[in-house]
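I have placed the structure first, in the form of structure tokens, so that the comments after it can refer back to it.
A single protein chain has been omitted; all remaining protein chains appear in their positions.
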């Protein structure tokens, strides 16, 4: 197995690799039954050193739908690292049991370390601390691909906590690989896009606003994220601004007919539940598509075409 | 998927639906190998927001024996609800991954809520708080069906804590659908059948006694439940009564040759272990039959005949 066959960072892939993965996922969506034996006889280790139910179930459903088998654990409680074993030893042992490893870890760089010590099987980063969550980014890009072509000149609103919002940072990083887009950053000044992310925007254009309402009509895509009260500088600031970042019926009326609302989920109160019935809110479909792109990803890392 | 294809309360089903489910379960028991691929390619989400090992393993073994695949979690520790996500959002996401959901939840009505928000896949109530546990009732009825015909005029002893014993309440409710039976309620006065259950007995006949020994000889079926010390009004009452509700060799000698002893389990000390060898004690077989009726139930909700 060569190093390239791991999936650690969104930037590990070229546009070609993304497009091939999307094409395969499109095929699976079209005729799932034709892929129900693609990974028969293969075993996946689903290693969640910190819980992440949604991501774990998405991977495990995906691999089962390919006919593969899954073993693993859902939190660190049940791991031998408690006996003082190093992570690399644990991974070296487990690679002797399985064909593919999916790992979520609370430490930054854990998956990269894995890719360095593993010699027989590929590893997928299902999130390493607050650092990367590349299969969420893959899900987001695949959703864009399903609703708009990725070569379109899209205007994408990024709304909420853009300072700490890991998924937004990764999404921008990945979109730059595709030539960049028009990013409209919608956030309080104190929760604006950090410089290390800004510096990565070399192809796209960025504008900054404080109030979602202002720009609602311009957007082809609105990517919502959570805004946590405790992240505001003061209670007054929170009270002044919070409604700017809550998507409701009234704001939705200003939106284009074919715009889409995405959200990495979990959603708390930043999107009114009544909007779930609006065909333009696609976050549940987005989670659904995440399973198919993970099927595609795992097939590619295992080198199975069909 | 129509609302009816969920299984939330024992009263959701008519006698016909029960009888069809029993017939299918009988067939599976006869030739299990003929059903080992019935749910191939299907994925079950086994969502236990509170632990219930026996019920969970019964469902998971059942679905695996039908060739299906299982994902899920065994307690709330590993769920995104900890991030403040609503139960309905969690279920909306998971229905994008699977074909069927089995849910145990600590909140009353949780499964019913699920049946209201899910749009693509059926849901089975594996217990919602102290409210309902319909697949236990299904197991109890199927056991009766295997040992006696359900149209027989049976005398059924219900022994132990009839005030708080959820399984007894559900069993009576379900038996009333089948025209009722002769119920002999055997309990301390303070742990007698509550009025809201009595009021549901419109077809069957009920008698009340304090001591199991008195009625042992009249019973076709004895349904035992746990009696917890702390439920008695006083230590004296407990000491005076406890032996009335412990099944031992001596009481068993008064029983009919073809009567059966059932218990939802876990059993603590209300049945002497030595009686496990008595062919009339069928509680372990009852648990075994529970797996087959769950296979039947899941096949029916998925609309697979064979």
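Each chain carries a letter (A and B) given by its place in the written order, and its residues are counted from 1.
Convention: a contact is a pair of C-beta atoms (placed from the backbone, for glycine too) under 8 Å apart; a residue touches a chain by one contact, two chains touch by 3 or more.
Just so it is clear, the structure is predicted and the values come from calculations on it, not from any experiment.
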item: On subunit B, residues whose C-beta touches the chain left out of the figure; value: 33, 36, 51-54, 56-58, 60-62, 64-65, 70, 74-75, 265-268, 276, 284-285, 287-288, 291
item: Sites on subunit A contacted by the missing partner chain, in the whole complex; value: 40-41, 43, 45, 69, 71-73, 77-80, 82-85, 89-90, 92-94, 96-98
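Note that in this section only the chains that are shown with their structure count from here on.
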item: Rigid-body rotation angle, subunit B and subunit A, from Cα fit (steps of 5°); value: 120
item: Between subunit A and subunit B, centroid-to-centroid distance (C-alpha), Å; value: 41
